[in-house]
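Everything on this sheet refers to the single structure shown next.
Omission of a single protein chain aside, the complex is shown with its protein chains in their original locations.
Letters A, B and C mark the chains as written, and numbering starts fresh at 1 in each.
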Amino acid sequence: MAIPLTWYLILAAALFCIGFYGVLARRNAVPILMGVELMLNAVNINFLAFWRYVRPEEPVGQVFAIFVLAVAAAEAAVGLALIISIYRTRKTINVDRIDLLKG
Amino acid sequence: MDLSSLDLRAIGAWFHNLLMGTGMSAMLVQFIESLVGALLLLIFGLTLVIFLIWLERKLAGRIQDRLGPNRVGPYGLMQTMADALKLLTKEDVTPFDADRVTYNLAPALAVFHVIMALAVIPFADQVIAADINVGVLYLMAVGAIGSMAALMAGWASNNKYALIGGFRVVAQLLSYEIPLVLAMLIPVLVTGTMRMNGLARAQGDYLGLGWFVWTLPLAFIIFFIASLAEVERAPFDLLEAESEIVAGYNIEYSGMKFAWFFLAFFMNSWVLAAIGATIFLGGWQGPFVDQIPALGVIYFFAKSLFLFVVQAWVRTTFPRLRIDQMMSFCWKFLVPMALVLFGFVAIILKLHLPSPWEGIILLLSNVAILLVGLSFLGRSQRKAVYASKRAFTPTIPRM
Amino acid sequence: MLQQYGLIGLLALIAIAFPFVTVGFTWLIRPKRPDPIKNSTYECGLETIGDTWVQFRAQYYLFALIFVVFDIEAMFLFPFAVAFNSVGLFAVIEAILFIVMLAMGLVYAWKKKAMEWQ
Partner (left out) sequence: MVQQVVFILIAIFTLGMALGTVISRKLFHAALFLVGTFAGVAILYVLLEAEFLAVSQVIVYIGAIATLIVFAIMLSRSMMDKESGAVNKQWWAAAGGSVLLFAALALLLSKVPFATTSAAVPDDTIAKIGSQFVGVYVIPFEVVSVLLLVAMIGAIMLARERHG
């Protein structure tokens, strides 16, 4: 095939690392969630690349990618609802300042 | 003249041979063919829209006892051209606080999503730009880009009304996408393919009685109502209710950028009519289409324009809904009915009945579900009416 | 398969470029006389008061939420519909169970009045 498998894997690794940086470095909860979505996308690229290049006759990789998609949507829905709820009570979604357990 | 040679596919083959004759590489030929196809689609879409706007204005005029456009050209046919020329020379005002990039990208995306939808519409048997495996879902995907464009326009204009309009339009588009998609899912369940051409081909039996509008009338009704909401037409046009929230998410747009929103609106109406015609009215199917394939184009345009005219008719006849009515109509009526219908159709198909009986049973189950749904709707409406009257009338009459 | 997507890709490039080309073209021939009043936000002639960003109701979020769930449902049901002819009656029951689960969510939202536009 025209494109080597390694290219896809390196691209997915780069996307994962960018998402990783977003999760670690941002203060605001919404971009942190976006970083998580980027990481999940990187995972899906890996699933599909391996499906295409290793076993294209059995769509196992695609099925798993679809499950990841569903879980990502559920995660985003609950995560954002949590953010909205925290915003209502604490008037901030800056994760540095969400320290309920400090008392 | 041999009518059976009248075939659009023959033109494609002729063009292919012409290009191959020049000695170019197969890849380059492929590229040029794709490019020509894409350009043809774009030009077709833009020309069609000019005609559609005239048609709708003329119709609305007649229905509302007016003349409609009648000055420029015969029957006012050139009116849209004149309007387009005027819009080309209009000053383009950008509000000073607008987010420039997003503001300019939004109308382009609005046009983009409609033109992209043209790629999977079969104009005649196999006369389709890209008969992809996931045709129906592809339409859903480009629809998602459309709601993003509305959101971007509303946000970038830096205007309260635009933002409220953008949010409302997205809430409406999202809500009605579900019944639309579920209604399209049911023909896919019957035919077992998501290819648009395959869906049209599957409806060829019994001289038009094989159309899904006869076997699955409820799915068609749900599809049609949801498509009215998807194209923001009355009675679902409360997001651009001129008298209430100025004009919706595109209030700050002027000149050519506004023209693109307007054009996307009309093209989208026709695209949804064409999808409805393909999935439920048999698309290019009709008498003698097997002998003379070119007739398919005529059938297809007749059906899609018929649906477009019905849309315009509904638009000029019905009053506007309130947002709460609109939302509950979608989630409490259309979506449950579509889900129940899906279950019933799946079970009926698995009974493997002989051919005409299957269709009749499907039709009966559709009508039954519709009647039950309507009776529930009527009961809840009566309840709501009595609840609102309770403050004034001391006794409630027994039903 | 990739050839068809090549056409779609070209169409995408043309479709996104074309509006910009026309808007660029009008930039050449249209008048350009901006002034502060013309460029101000259009709010029926009144001065804009306060921030443009009005606080939104959670209602919008709830509708988007229900939409997301049903979107995923449709995404699972389409491959099932394509495979429908090759699966047995038991598979149909499984799919209906899947729908019933999500319909319960709809009923919950209905009962909790999450879908009332107050």
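The rule is simple: a contact is a pair of C-beta atoms (placed from the backbone, for glycine too) under 8 Å apart; a residue touches a chain by one contact, two chains touch by 3 or more.
Owing to the predicted nature of the structure, the values given are computational and were not obtained by experimental measurement.
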Chains in view touching the one left out: A, B, C
Per the touch definition above, residue among B:I145, B:V314 or B:L363 touching the missing chain: B:I145
Touch list for chain B against the chain that is not drawn: 27, 99, 102, 132-134, 137-138, 140-145, 147-148, 151-152, 155, 163, 167, 170, 174, 177, 192, 194
Footprint left on chain A by the chain that the document does not show: 1-3, 5-11, 13-22, 24-28, 30-31, 33-35, 37-38, 41, 44-45, 48-49, 51-60, 62-63, 65-67, 69-78, 80-85, 87, 91-96
For chain C, the residues touching the chain missing from this view: 1-2, 5, 9, 51, 53, 55-62, 64-69, 71-76, 78-84, 86-87, 91, 94-95, 97-98, 101-102, 104-105, 108-109, 112, 114
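What we mean here is this: only the chains that are shown with their structure count from here on.
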Centre-of-Cα separation between chain B and chain A, whole angstrom: 33
Separation of mean Cα positions, chain C and chain B [Å, integer]: 15
Mean-CA-position distance for chain C and chain A (Å): 21
Multi-partner residues of chain C (at least 2 other chains): 71, 75
Residues of chain B defined as touching chain C within the complex: 30-31, 34-35, 37-39, 41-42, 88-97, 104, 107-109, 111-112, 115-116, 118-119, 129-133, 136-137, 140, 157-161, 163-164, 167, 170-171, 174-175, 177-178, 181-182, 185, 188-189, 192-194, 246, 251-252, 255-257, 260, 323-324, 327-328, 331-332, 335-336, 339, 342-343, 346-347, 349-350
Chain A-touching residues of chain C, taken from the complex the two chains share: 58, 61, 65, 68-69, 71-72, 75-76
Contact footprint of chain B on chain C as seen in their complex: 1, 3-8, 10-12, 14-16, 18-20, 22-23, 25-27, 29-34, 36, 38-44, 48, 52-54, 56, 60, 63-64, 66-67, 70-71, 74-75, 77-78, 81-85, 88-89, 92, 95-96, 99, 103, 106, 109-110, 115-118
